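Okay, handing you the structure first.
Omission of a single protein chain aside, the complex is shown with its protein chains in their original locations.
Lettered A and B in written order, each chain numbered from 1.
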Amino acid sequence: MSTNQNFYSVKDVSHLDQLLLSAQGMKAHPLKYKEFGKGKLLVLLFFNPSLRTKLSTQKAALNLGMQVISMDMKDSWAWEFEDGKIMDQNTAEHVKEAARVISGYADIIAIRSFPGLKDKESDYRDVVVNNFMKYSTKPVVNLESAIRHPLQSFADLMTIKEYSSVKKPKIVLSWAPHPKALPQAVANSFLEWMRAAGDSVTITHPEGYELDERFTEGHHVVYDQKEAFKNADFVYVKNWSSVKKYGQVISEDPTRMITREALSLSNEAKLLHCLPVRRNVVISDDAMDSDHSLISELAKNRLYTAQAVLYNILKGTL
Amino acid sequence: MSTNQNFYSVKDVSHLDQLLLSAQGMKAHPLKYKEFGKGKLLVLLFFNPSLRTKLSTQKAALNLGMQVISMDMKDSWAWEFEDGKIMDQNTAEHVKEAARVISGYADIIAIRSFPGLKDKESDYRDVVVNNFMKYSTKPVVNLESAIRHPLQSFADLMTIKEYSSVKKPKIVLSWAPHPKALPQAVANSFLEWMRAAGDSVTITHPEGYELDERFTEGHHVVYDQKEAFKNADFVYVKNWSSVKKYGQVISEDPTRMITREALSLSNEAKLLHCLPVRRNVVISDDAMDSDHSLISELAKNRLYTAQAVLYNILKGTL
Partner (left out) sequence: MSTNQNFYSVKDVSHLDQLLLSAQGMKAHPLKYKEFGKGKLLVLLFFNPSLRTKLSTQKAALNLGMQVISMDMKDSWAWEFEDGKIMDQNTAEHVKEAARVISGYADIIAIRSFPGLKDKESDYRDVVVNNFMKYSTKPVVNLESAIRHPLQSFADLMTIKEYSSVKKPKIVLSWAPHPKALPQAVANSFLEWMRAAGDSVTITHPEGYELDERFTEGHHVVYDQKEAFKNADFVYVKNWSSVKKYGQVISEDPTRMITREALSLSNEAKLLHCLPVRRNVVISDDAMDSDHSLISELAKNRLYTAQAVLYNILKGTL
C-alpha cells in the first residue's frame, strides 16, 4: 500500500484554498516554474479517449519543465485487476507489475479509465485507479475514473470563484438529455468539490436520475428545472445515466435541454459544461453562443488547475 | 472569424522569397533558434495517417524549442462541422468548441484531414481545416487538407530552387498510374506554389484527369507524356484520381509509369515525388534508384520548410 500524495478526489487536497491560489498563480504566470520539474517524468495512461484532459495535463507538465509520455492503452494487451487470478484467459499483465514498473520510470502517473456502466457495485469500487494507487510507488493522478473526475471539478471550482460576483452564488447542477448512456463521474466530483469548498448545490433532473448518496450529501434536489433555475448564478450542465436503473437512459426529455429561454429564468446565470457537448440536444446553439457561456473559459482553466496539482504533488504540498 | 496568420495555402505567404530564404537559413543552421519557441505549444491533429509530415513538423517545432503534442484523432469521438445541427447522431463535439478549446492550450494548431473523394463540391469546400481556421483563436497550419498540401509544395519549391542550374527550368507535373483513388491535394498545391513563384508548369496526364481550373491557371496541359518530358529539367510525379468523374480511377495506363527510359527523353531531369510511392507501379526501380532522383532530398527539405513556417508564424512575419 503506497503512502503517496495521490490526486484521486478532493479528499486528497489538504488545503483547498491554497491549491486554488496556486492555480490562480499559474494562470497569472504560466511559465514561472518552467525549470521546477526538470528531469521528472509524467506518464499518462488513457484507457479511453480524451481531448481536453490529454492536452491540458500534458501542457501543464511541459510548462513545469517536466518530461511527458502519453500512452493510449486500447491497443495494448489487457490488464488484470483481480487478485489471485489464474491468468489463462484474456489478461496478459497484472496491475501489480504494471503499476510497479511504470513507477520505476515515472515521477507521477496519471490514468483515465471509464466505467463499464453495467454493474454499479463494480464500477463504484473504481478498481483500475484504486489498484494503480495501491501498487504504484509514485503519486497517481485521476484523469477521470469510473466515478470521479477531480481535475475537471477543480477547474469548475476555479471558474466559479473567478466569475462569481457574490460571496454565496446560487449554483445549479442541471441534468440535460443525451442519446447515449454517460458516466456519473463529472456530476459526482462536482458535488464533492463544491461541498468541500463550502457550497451547497441545487441539483435538478428527472425523477429516477438521483445520484449516489455519497455525493449528494450536503446538496438538495429540485426536480422542476424551472424552479431550480430561479435566481441561479451558475448553471452547470451535464448528462448522466441513471444510478438506480444502473447505466440506463430512462429519459431523453427534450424540454430539459438548456436554452437561452430556460436561462432567462435565472439571475443571468453563467453557463458551464465540461465538454464535449452535443449542441441542440444537451444545450441549444442560442445558449452555447450567448454571453451566458463560460464554457471556453472553463476549458482553459483545466490547464492551470492541472499545473497546480502537478506542481504541488512534486513539491509535496498537495 | 479569426485574423490569425494561418498557413492554409500559398496565399497566406506575404513574401515567398523571404520565406524561402528563411527555410534555407534553417537548413544551414537548424538549431539557431532553439530557444525561440520556448514555452510555446504546437498541437498536431491527424485525422489520417502520416509519416513525413508527422515527423518533420514535430522535429521542426522541437528544433525551435517548442513544446509538441501530436494526437491521432481516429480513435476519438467524431466532430461536427455543420452549423445549427441537432447533434443526436454520431458526432459528439462541434468544431466550434474543439477549435476554441485547443486554442486555449496551443500557440499553433496543425491539422491533417483528407477528402472523402465521393462529393467534389463538399471536398472542395475543405470544411475541416476551414472551420478550424474560422473558430481557432490561434494560427492554423494545413498538414494536408482535402485539396491542398502547402507544406509539401513549399518543400517542392525549395528543392527545385536548390537543384536548378538554370533560371527558368522546364518543370513537368506528370500523373502516373496507381491502383487506388488518391486526392488531388499535392498536385493542386504544387501548381499553386509554382505559379506564385513565377513558374509555369507543363502538366501531363491521360484525358479525363484534368485538374480543377482554380489550380491549372497559368499552366498548360500536354497529354502526350513523351512530348511533355522533352527538355524537362524537373519531373514531379504524382497520381491523382479524376476530378471530372470525381474520385474515380479512370485509367491505370502502365505506359505512364515513370522509368529511366521515360526520363531519358528529358534534359537529364531531376525526379521528384512526395512519397509514399509504390515502386514499379508509379515509378520503376531503375528510375527511383538512379541519379535522377531527388526524392530523399525533397523529404529532408520538409523539415526546414516546416521550421521556417512555424518560426515565421510565431514571429508574426509569415
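Assorted remarks:
Keep in mind that, in the parts below, a residue touches a chain if its C-beta (ideal position, glycine included) is under 8 Å from a C-beta of that chain, and two chains touch if they have at least 3 such contacts.
Since the structure is predicted, the reported quantities are computational estimates derived from the model, not experimental observations.
Touch with the chain omitted from the figure is made, among B:Lys54, B:Lys85, B:Arg195 or B:Arg260, by B:Lys54. When you scan A:Val10, A:Met26 or A:Val43 for touch with the missing chain, the hit is A:Val43. Although one chain is hidden here, its contacts on subunit A can still be listed: residues 38-39, 41, 43, 67, 69, 71-72, 75-77, 80, 84-88, 91-94, 96-98, 100-102, 104-106. Where subunit B meets the chain that is not shown, the touching residues are 30-31, 34, 49, 51-52, 54-56, 58-59, 62-63, 70, 72, 74, 179, 275-281, 285, 288, 295-296, 299-300, 303.
Methods note: only the chains that are shown with their structure count from here on.
One simple way to say how far apart two chains are is to compare their mean CA positions; for subunit A and subunit B this gives 39 Å.
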